[in-house]
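Of the protein chains in this complex, all but one are displayed in their positions.
And then chain A:
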Amino acid sequence: MYEPTRPATEADRPESATRAVRLEATNHEGCYLGKTVAPKKFAAGKDTGFAFADLLFGLDLGNLPVFGAVFPDWRGHLDDVYFRPDMSTLVEWQPGVESVIGDYWLKDGTPVPICPRNLVRRMVDRLASHGFTATVAVEIEATVFEESIHEARSRGYRDLTPLGGSAGTAYHLAKSRDWVDYMNAVADRLDEVGIAWEAWSDEDAAGQVELNLAPGDPVTVGDAWARARQIMREVAFERGHTVTFMAKPTAGYGQASHINLSLQRDSVNAFHAEDGPSETMLHAIGGLLATIDGNTSLVLPQITSYRRLVDLTGPPVTRTWGISNKTTAVRAVCGNPTLSRIEYRLPGADANLYLALAGVLAGIIGGIEQKIDPPEQIADMAWCLPPGLGVERLPDTITKAAAALDADPVLRELLGDEFVDFWIASRKWEWMQFHTAGGDPSAELSEWESARYFELP
């Protein structure tokens, strides 16, 4: 389990050593946003909160206000919401600069209903009401390029040179030194900040890396994910390179963000049974598959996300599960009291992990509460299946997925109408922007997508 190794407190770190404190949180898109405040300002506001314009939940990735639907009641005319630091996350980010992650709250002291971190916490609490805790892990996939971010920008983020060469194969060890040095530097920074990682490796595409963070509770892993991506960007910038978490940064391979998850009750893995999936695991899978169409909108958030959904290339394309079957959307790992878990294979690298975790936990909670049985597992390959077998394909556009979320009663009940309506409106805006502002649906990857998604989220 990930625990910050430097839980800085005022007692163990003299105020005079700190020049600034960086406040950090993701917005709905997954952008890591914040501001840097002076130590005195931080001391004065850490209990009451720091004001941020509600626009951080109201702008799109092109910095335009998102229109098209009624605002939540708490949104006014660029009114304030309040960032409250979670002091358990305070770490020294670099000499003299501390970093703290927090959540957004309203003036009346209630959580901002669309704050991603708050949503995860809500699902964790709901799960706890059934006596369960969740342990999750995430794989971060990214592509690193030789060029600096300035060079990448000047080229429109296209025709870049993969770091480590173009000979692509997963797990390749004989990468050139620059690639290895980059990942070693990332690992060093993760260690310095106190983020536990388990492994990193070469991934399928040229320049692509995979970083596995250590398992932990959902909020903590979400925090580690946000910080690890920030570190991967900072290290790339420092070394004159660039890195992207686009779902598909080039017309080649895509990038995923698989979530592994197990439930514990009384410190025992509730997914394990001697003869295969436990009843709890089956209900969890049932809930995940019942909600997967709607959850697609959360875990494949952007236009480019859907370009990954190609049979035989890795991502799932059907509403399926199977034991030890990575061609399905939900892989069940069974037979071991420690390792029994679910792998939710749909999320793209561009997903906001907090929202993805909230959606996945909501699906599991729904399955457990309603005792939803899963369909029969798929023992065959779940790609390229002919029609007529009763196997449904997943939504393959941003609009279809948003419509599925709109119609999902389980996700609406658990995530809240306000969040669901807000999210659907934001996806409709994204769809409209793509089509009317320069995106090209007939291209394998349009310039509009590169410009919009390479650096954000």
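Convention: a contact is a pair of C-beta atoms (placed from the backbone, for glycine too) under 8 Å apart; a residue touches a chain by one contact, two chains touch by 3 or more; residues count from 1.
The rule we apply is simple: contacts and distances are computed from a predicted model.
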Complex member absent from the view - protein name from UniProt, among "Energy-coupling factor transport system permease protein", "PadR family transcriptional regulator", "SCP-2 sterol transfer family protein" or "Transglutaminase-like superfamily protein": "SCP-2 sterol transfer family protein"
Candidates A:A69, A:A170, A:V268 or A:A407 - the one touching the absent chain: A:A69
Those residues of chain A which, in the complete complex, touch the missing chain: 65-71, 75-78, 397, 399-400, 421, 425, 428, 432, 435-443, 446
